[in-house]
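With one protein chain withheld, the remaining protein chains of the complex are depicted in position.
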Amino acid sequence: MLPLVTKNLGFKVNGAILINDLSMTLDADGVSVVMGPNGAGKSVLLRLLHGLMEPTSGTIRWAGQAPDEWLRRRQAMMFQRPILLRRSVRANMDFALRQRARGNQREKIDALLGHVGLKDLAERPARRLSGGEQQRLALARALALEPEVLFMDEPAASLDPASTVTIETVVRELKESGTKVVFVTHDVAQARRIADDIVFLHRGRLLEQSDAVTFFEQPSSSEARQYLDGKIII
Amino acid sequence: MTYTVRKPLRLIAVTALAGFITAASWASIVAADDDSIILQSTTSTLNSGLYDFLLPEFTAKTGITVNVVAVGTGQAIKNAVNGDGDVLLVHAKPAEEKFVADGFGVERFDVMYNDFIVVGLPSDPAGLREAKTATDALTRIAKADALFASRGDNSGTHKKEMSLWKSAGIDPTTASGEWYRETGSGMGATLNAAVGMGAYTMTDRATWISFKNKGDYIIVLEGDDALFNQYGITLVNPQKHPHVNVKAGQAFIDWILSDEGQAKIAAYTLDGQQLFFPNAGTK
Partner (left out) sequence: MQDFAESFAIAFTLVVQLDPDLMEIVGLSLKVSLSAVAVSALIGLPLGAALGMARFPGRSVFIVLVNALMGMPPVVVGLLVYLMLSNAGPFGWMRLLYSPGAMIIAQTILITPIIAALTRDIVERLHEEYADYFRSLGVSSAGCLGALLWDARYSLLTVGLAGFGRAIAEVGAVMIVGGNIDHLTRVMTTAIALETSKGDLALALALGVILLALALTVNASVMLLRGTAVRTAYA
């Protein structure tokens, strides 16, 4: 379904412009990391691309095709604060799987939970897990859908190191298996670890899109330079 | 962030429909059976315990269950006009005769009588105990602006009370809310209210005798012929309402008018007092 092409993408709410005239192309391979300071529009962009919100102007095309329900079902998304059902860990997995296929998938669930280190917690209520465990469950749940594209909206913000490692490991595995990952973070170190190319946003605009090495060595915009130097940019 | 419009709406419609069908099917299971009649009657006859005394014997004899709906005479007649009953047993002769004349009832028969009384505080502020007649008593109440609690509900008792005011030449409703208090409730509730506010009120004797919240109230007026209280029974006309259980309804009427039924009415006493006096067959 890739490449993903946006043209003059815009999103306005009550007169506030959150995404401004954004045109870009995301290719099939590699991990794309969306970076930028808080309020740059990273989450909004991700939600527009996944189709959780409709853009107020411009277009999104998946390999030339307009987004629809069926294209979205081939994608998955992880939120900064995982949205977990008020059920057990296993039931959360089961609910997600049932949206794609019928039947008992106990073994698949066990394998996925084992993969993210939650096997022993399968019968626990999902919302009683720690923050890191919750996000790992969200990850396992997203993997269960076997998406072609996975959007991850700061999944590792304020997580324990072990959970962060699990998430980054899975991102690398996905990349190797050919799944496209679009990953939002404002953690420069994390971006350096996982990014193949960078989309840099500032105040709703695309300031820079380049491969990771170029971006980190020779950022072309002054904002990106300042950002990488750890300065506050306005 | 929105779902498509049509799906939830259809879902609402389908579930509502399913719900009502379930409700209706369950409800029909628990509806009344065929070997029973609905008797539209008055609170005075039910509250006095008369039916608890009469009906078990009738049911034992015939196997017919009599379901008593006790409301004011006005509402009982209205319900019978709507066909929501098989037999009518109330106490407002002119209204009952109109019910028959309008074709809603087959024929009206006298069943029994007792009398109305006026009850009040022992201090008797309007001096009703000295009154010779009912009209005299009401005139005294009006003159003294003494509190009077009226049913105000178009019941048999209320109709009787209004006819007495009329013959006294007084329109008490002009003082409504002042000394004339219309409760708009049944006899028991009106008695409770009268006792609560120290008002006179008119009641049938059966309800009074069986009433348990008398306080220190006493009978201050009784014995005038104008206070006669006649009960009559009428079969609801099957020509107006074909589902009327004519067989069972007529059986009940025949029984209550028979020597056996009449004797049973006469035998009912409370605190040693006879509450109803059978008079079937007299015209």
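Letters A and B mark the chains in the order given here, with residues in each chain numbered from 1 onward.
Keep this in mind: a residue touches a chain if its C-beta (ideal position, glycine included) is under 8 Å from a C-beta of that chain, and two chains touch if they have at least 3 such contacts.
Note that the structure is predicted; figures quoted are calculated from it, not measured.
Undergrad: What are the shown chains that the left-out chain touches?
TA: For the complete complex, the undisplayed chain touches A, B.
Undergrad: Check the options A:G10, A:G58 or A:P125 and report the residue that touches the missing chain.
TA: Touches the omitted chain: A:P125.
Undergrad: Please pick, from A:H50, A:R136, A:K180 or A:H202, the residue that touches the omitted chain in the full complex.
TA: Reading the full complex, the residue touching the unseen chain is A:H50.
Undergrad: I'm checking contacts with the chain that's been left out. Which of B:T62, B:N192 or B:Q250 qualifies?
TA: Answering carefully, the residue with contact to the hidden chain is B:N192.
Undergrad: Identify the residues of chain B touching the omitted chain, counting contacts across the whole complex.
TA: 1-5, 7-9, 11-12, 15-16, 18-20, 22-24, 26-32, 38, 43, 46-47, 52, 65, 67-70, 79, 81-84, 186-189, 191-192, 210-214, 241, 243
Undergrad: Taking the full complex into account, what residues of chain A touch the chain not shown?
TA: So the residues of chain A touching the unseen chain are 47, 50-52, 69, 72-73, 75-77, 79, 83, 85-87, 95-96, 99, 125, 127-128, 145.
The definition used in the following text is that only the chains that are shown with their structure count from here on.
Undergrad: From the mean C-alpha coordinate of chain A to that of chain B, what's the distance rounded to whole Å?
TA: 76
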